[in-house]
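Take this structure, written in structure tokens, and hold onto it; I'll ask about it next.
Complex shown without one protein chain; remaining protein chains in place.
Showing subunit A:
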Amino acid sequence: MAEAGSGGGRSWKRHIVRQLQLRDRAQSGRFLDVVQAYTKLLEKSSLLVHFTEKLQAESFDLQAPRSGLEANGSALEPGSGHPETLQTLKIKYQGQIAEMKGVSGELAYRIIELSKLLKAKECKLQEQKTRLASLSGRISELEAEHQQLKGRAEDLGSGNCARKAEYDALRKRYWLRDGELRRAFEKEHELIESLVRKKVEAAEHQNKKNERVKQDRLNRELKVVTERTVSIDVESDELKPAEVKEPVRELVELEGCEKLWKRPFRSASATSMTLARCVDVFKGLLDFRLKRGNSISSGSEVCYHMPICLVTCLPSRVSDVQEAHFSEVNAVKFSPSSGVLATGGADSLIRLWSVAGGRLESLQTLEGANGSITSIEFDPSGCQILAAAYNNAAQLWHIGDCKSKETLTGHADKVTAAKFRSTRHQAVTGSRDRTVKEWDLCKGACCRTINVFSYCNDVVCCDNVIVSGHHDKKIRFWDSRGSRCTEVIPVEGKVTSLHISQDQMHLLSCSRDNTLKVIDLKMNNVRQVFRADGFKCGSDWTKAIFSPDKNYALVGSSDGSLYLWNMESGKLETILSGEHRASVNAVAWCFSGQCVVSVDQAKKVVLWK
């Protein structure tokens, strides 16, 4: 641009010079003619002067001869004509001379004028020249200025660039800071969320603690009250029956827990009634069990019989929902009487619930297992609970006593299942250490260890057979008398659960290939396979069960729905969904057949009716 400017500058300079030259040429050209004419005239005039002189001389010459002539002429020219001719000639020449003089005067005047004009022109030319000089001076001045401005523009441009870079840097920093700010906001939000969550937990914990304190106090007071003999001083006799009941009623009212205290005498008789009825009504079934006969069981051992129901009601609606544990709930079982529910969670707590009136009421919390609870079972009398836990042990609890009664240690890895045998004093546990152990509960000692080759996910036992479900997709049968594996049934996925029907005829297995299989225990073959489109086995410990009357098979899916198959038709009977938001870990069907409980990974326990 600078060059262009300078080029431009040079061009206009040149232009000016050219203009001036042109003008000069035009103007001087005009006068050139005049000058030439003038010089010509000068020449002419000089010529004329020359001529006139010549002519004058001639005329003198002529006069001289004429005089001579005159002298002679009078002789020669007799006529008067000859002098007259001379005279006319003279006049003529004189006229011509005068004319010439006039012309030359005129010319001289013109010369003077022209020279004046020339002078003026010269003057003008001079002037133009000086102007040209001044203009070129100005040009250089302007050029210098232009240069200077260009320099300044460059300076400013570079300054601008620097500013721009600075601005860009600042902008970048702004974005960075802005991002940081936003992240900080998000983090703050998150922190507050987590803090609030923590606080919610703390509040829950505090509430639970308060309840526990209250419970303890109640228990204590109840103990004190029941141990004390109260002599009742009745003031009026006829009111006696109603009033005597009063303290008892108060007891009952206080907490669900106290319900345990009422009618101690009547309940005993009721129990015997139940047993008697069971024996009568289900003699056939019992006979079957006797036929299968446990060789170990001797006469002294008490054989408990589960209450058996003939018809189950299909669960259809939610009766109660509780948040049962601090973390996921793994196991759930009903007591044989169907009135108490036990749940075991990953928070290593076992909680007992009363299910009276379609509501779950917390009865008791058993603390003391030092690991996530994987399985729970009531003994046939309902007095004891056997729980398997991640701390490589199984625990035996006495209901009502908050301390673990017996800890069965010996496994080298997580215990995944612990079951009572039908004879009261024995239990079987399965573990991830690839063993199944039989325990004598009287001594609290392991009486047999079976190597089962693979992770054991679940174990069940009937009279003389132990069935274990394995990680290597096999279900194995073990005779309780020998250590041999009597039968292996392969399935298509890791076995997650096993359940034996109450009549001990069938085994229900659930596996990670999302199928339930019914195995006939007489024939040791797969009798039925249940699949459903939406059903997905959610974990390695998802538990599937038979209904107490063995008409249905029930399991919870990873999407939180419960799937119920009809055993007779082999078809999917119903899907119960909408309540669980997380994978359902386990389900339990109460022995009276009226309600179902499901537990999920999101701490929830749902009671279905």
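Throughout what follows, a contact is a pair of C-beta atoms (placed from the backbone, for glycine too) under 8 Å apart; a residue touches a chain by one contact, two chains touch by 3 or more; residues count from 1.
Heads up, the rule we're going with is that contacts and distances are computed from a predicted model.
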{"item": "Identity of the absent chain, which is to be given by its UniProt protein name, from \"N-acetylglucosaminyl-phosphatidylinositol biosynthetic protein gpi1\", \"Ubiquitin-like modifier-activating enzyme ATG7\", \"Trafficking protein particle complex subunit\" or \"small monomeric GTPase\"", "value": "\"small monomeric GTPase\""}
{"item": "Hidden partner chain, touching residue among A:Leu89, A:Ala184 or A:Val225", "value": "A:Val225"}
{"item": "Sole residue of A:Ser104, A:Ser335 or A:Ser558 that reaches the chain not shown, by the stated touch rule", "value": "A:Ser335"}
{"item": "From A:Ala324, A:Ile373, A:Ile399 or A:Ile475, residue that would touch the chain that is not displayed", "value": "A:Ile399"}
{"item": "Sole residue of A:Ser11, A:Asn207 or A:Ser577 that reaches the chain not shown, by the stated touch rule", "value": "A:Asn207"}
{"item": "On subunit A, residues whose C-beta touches the chain left out of the figure", "value": "192, 195-200, 202-204, 206-207, 210-211, 213-214, 216-225, 227-236, 239, 242-243, 245-252, 254, 259-264, 266-268, 270-271, 273-274, 277, 307, 335-340, 356, 381-383, 398-401, 591-592"}
